[in-house]
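The complex appears here minus one protein chain, its other protein chains still in place.
Moving on to subunit A:
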Amino acid sequence: MSLKDKLDELHQRGLAEIKKSTDLKDVNQVRVSLLGKKGPITEVLRGMRDLDAEERPKVGAFANEIRDDLTAALAKRREELENAILNARLANEKIDVTLPGTPVAKGEPHVIQQIIDQIEDLFLGMGYQVLSGPEVEEDKYNFEMMNLPKNHPARDMQDTFYITKEILMRTQTSPMQARTLEKHDFSQGPLKMISPGVVYRRDTDDPTHSHQFHQVEGLVIDKHITMADLKGTLQVLAHELFGDKFDVRLRPSYFPFTEPSVEADITCFNCGGKGCNVCKNTGWIEVLGAGMVHPNVLKMAGVDPDVYGGFAFGVGPDRFAMLKYGVDDIRNFYLNDVRFLTQFTKKG
């Protein structure tokens, strides 16, 4: 048998043994037995000494070829077996992906805060400042400078928690109008502000009344502000809070600090304006009060009403939240049942 034939046979036998190997240990043994220092191929190569000088390189090359092929076959078999082992392990590691995820601690902003933030962001984008004032106010700012002198009948509309005759819990965020007007330097540009905050009324708490609730006051004063601007601004607000398909309409009303005074209604979101229980079949829901700032308010704050004028509006975030989410009891906002607080999780 020639060396070449011997190599051929070794080659075939080696491939067969590799194929037969069933685990990594087998593969290793096959490798050692075929390619090891004492293995048959080494032995064959050792026998090359007896060959002609002419034959030697040919057989040498052939032997290398066979060794490379067997090495590759071994590597391939090793990879196959490794893969099989890995796959078996992975199959074993299968889990139920429908089991719930591990809980993480996560808190939510209060729903009223969310509405206030939304209003703030809208008006910041339109160049308004956000100002907050004291919750304990002077009668002067809460009422008198709002054109509600003592004994004004409209004071009855707002039952007040007094601390002393002159000091009270603010019943509205409007006092910030007067406080800001007093200070504003119109040579630096128009006054555009909103003032969110907590307000207090002498009410007994029930599903629709709370002695504490929120308000966002808005005020724009410049030389050429119109009632049409008020209408447009309220429309932007309604679209931001409720959606573009909501319309705004104005109705006459009365507030001592605005003239003309209006209430603004928006399309009923329960029925889309067709008429239902929620909107008492009118298709509209009252959401806020507004108007053109009364000249007396400007005058009392030292602003010339013949030169400057503008609009003001007051929004109730509690009412908005109740309407928007169908909250049936205003007390939910202040009792802080965690099951209530964690319902409003949508961000953005």
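In this text, contacts are C-beta pairs under 8 Å (C-beta built on N, C-alpha and C of every residue); 3 or more make two chains touch, one makes a residue touch a chain; residues count from 1.
Please note the rule applied: contacts and distances are computed from a predicted model.
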| item | value |
| --- | --- |
| Chain not present in the shown complex, as UniProt names it (candidates "Amino acid ABC transporter permease", "Succinate dehydrogenase iron-sulfur subunit", "Phenylalanine--tRNA ligase beta subunit" or "Phosphonate transport system ATP-binding protein") | "Phenylalanine--tRNA ligase beta subunit" |
| Selected residue (touches chain absent from view) among A:G232, A:G272, A:G302 or A:G326 | A:G232 |
| Selected residue (touches chain absent from view) among A:Q29, A:Q118, A:S253 or A:N270 | A:S253 |
| Per the touch definition above, residue among A:Y128, A:F143 or A:F246 touching the missing chain | A:Y128 |
| For subunit A, the residues touching the chain missing from this view | 99-100, 102-110, 112-113, 117, 120, 123-130, 134-136, 138, 151, 153-154, 156-157, 161-164, 166-167, 169, 189-190, 192, 198, 200, 202-204, 211-212, 220, 222-229, 231-233, 235-236, 249-254, 259-263, 280, 282, 292, 294-295, 309-310, 333-339, 341-342 |
